[in-house]
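What you see is the complex with one protein chain gone and the rest in place.
This part shows chain A:
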Amino acid sequence: MSGGDLSAFQNLTDAKVAAYLDSRSAELGLPVPQGCRAGVAENLALLRDQTALFANLTDPVSATEAFEP
């Protein structure tokens, strides 16, 4: 899965989160120390769940505007 694949990230099952961690870590050159893997995977799963709450509410091809409050 490429770094830009939003729908694939949202569709990760819990069992696939660790594999995503490994592939993305290798792709980016960002090693995750062994002792951190469980915590990072847990946070990735939480971020996947949170992403599902907003990612499909806007048009993915629309431009991102410079935000004004």
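The definition used in the following text is that a residue touches a chain if its C-beta (ideal position, glycine included) is under 8 Å from a C-beta of that chain, and two chains touch if they have at least 3 such contacts; residues count from 1.
What we mean here is this: contacts and distances are computed from a predicted model.
One chain of the complex is hidden; its UniProt record names it "AtzE family amidohydrolase", one of "AtzE family amidohydrolase", "Chemotaxis protein CheA", "Glutamyl-tRNA(Gln) amidotransferase subunit A" or "Branched-chain amino acid ABC transporter permease". Hidden from this view is one chain, which touches chain A at 1-6, 8-9, 20-21, 24-25, 28-33, 35-36, 39-44, 46-47, 50-51, 53-55, 57-60, 62, 64-65, 67-69.
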